[in-house]
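With one protein chain removed, the remaining protein chains of the complex are shown where they sit.
To keep things simple, chains are lettered A and B as they appear, and every chain counts its residues starting from 1.
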Amino acid sequence: MPLIHEEHFRAVENLLYEWARAVDENRVEAICELMAPDGRYTVQSRFNADRGLPHALIDARSAAQLRDRIRSMRLANIYEPQHYRHTVSGVQIVGGEGAQLQVRSSFTVTRTMELDGTMKLFAAGQCEDVVEVGGAEPLFRSRRFKLDSRAVETLLVIPL
Amino acid sequence: MPLIHEEHFRAVENLLYEWARAVDENRVEAICELMAPDGRYTVQSRFNADRGLPHALIDARSAAQLRDRIRSMRLANIYEPQHYRHTVSGVQIVGGEGAQLQVRSSFTVTRTMELDGTMKLFAAGQCEDVVEVGGAEPLFRSRRFKLDSRAVETLLVIPL
Partner (left out) sequence: MPLIHEEHFRAVENLLYEWARAVDENRVEAICELMAPDGRYTVQSRFNADRGLPHALIDARSAAQLRDRIRSMRLANIYEPQHYRHTVSGVQIVGGEGAQLQVRSSFTVTRTMELDGTMKLFAAGQCEDVVEVGGAEPLFRSRRFKLDSRAVETLLVIPL
């Protein structure tokens, strides 16, 4: 069983929660500050990830690339107003070397359409993260959202 | 990023979990003991809350008023037997002055009808709480359930 990593656990957990809250509060830009400038953010299906297939729904290879994508969401994409609600659970530190910790958590995202209030279980899966704890505040070195489903019904406009 | 507030975090988290468990175990009356006598409990849509609109689905301005509402639920309301199941996640202490802490968390509520067993994602949103940690046990000074959806399909009989 993974060690408890009492020393860093709360800071790591808080980092994951901060990301989720930024997206859910429609402050999506703020997630770029939570990853290392040369970090990586990926949203991929479990099916592809387990087979080592490279295709991903989102694959940002730096914080700047993620920032660009969010800007295009704000400026260019036309989509129905909607809110995400993350449920993050089961946070575990499953390994680590030096100041880089391997972190696992489960997530579900409920999406609510603003106009008619329809709620829908939109996405579910596991996060595979590497968190750097060497600096003043912990940062994501890499985040991978692995979706349990291969089918995401609509365009994934807002990052998870 | 919010501070970790290691000192009070577990006690605050436990208070939130205790509230959810009291409702889910059909011991709804017990939540009145978890708020300050002159505390406030509100259930409001995100739409109204973000615009400063006062309309709320429930707005109890004291523990006694909440107790009255629960009593009327037990005695007067006629509704199909049902269970709630809260998922509380992402608990963060985001600020505080003295012994009053600002707390955020995400919730979803799954409702199961007792007769036919139908399960439904019933509500999702964010809790904005002020928790007092000065006394023997932490208490809610105020609790606001902000629903992501403007449309709550049926009468909200049981408090969230």
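Keep this in mind: contacts are C-beta pairs under 8 Å (C-beta built on N, C-alpha and C of every residue); 3 or more make two chains touch, one makes a residue touch a chain.
Bear in mind the structure is a predicted one, so any value in this text is a computation, not a measurement.
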Practice prompt. Using the definition of touch stated at the top, determine which of B:48, B:62, B:112 or B:142 touches the missing chain.
Written response: B:112
Item to complete: Out of B:1, B:20 or B:63, point to the residue that touches the absent chain in the complete complex.
Response: B:20
Response to the item:
Interface residues of chain B toward the undisplayed chain are 10-11, 14-15, 17-18, 20-21, 24-25, 34, 83, 85-89, 108, 110, 112, 114, 116-121, 137
Fill in: Missing-partner contacts on chain A, residue numbers
1-2, 4, 6, 9, 46-47, 87, 89-92, 104, 106, 108, 121, 124-126, 148-151
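Note that only the chains that are shown with their structure count from here on.
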Discussion item. Suppose each chain is reduced to the average of its Cα coordinates; what separation in Å results between chain A and chain B?
Written reply: 26
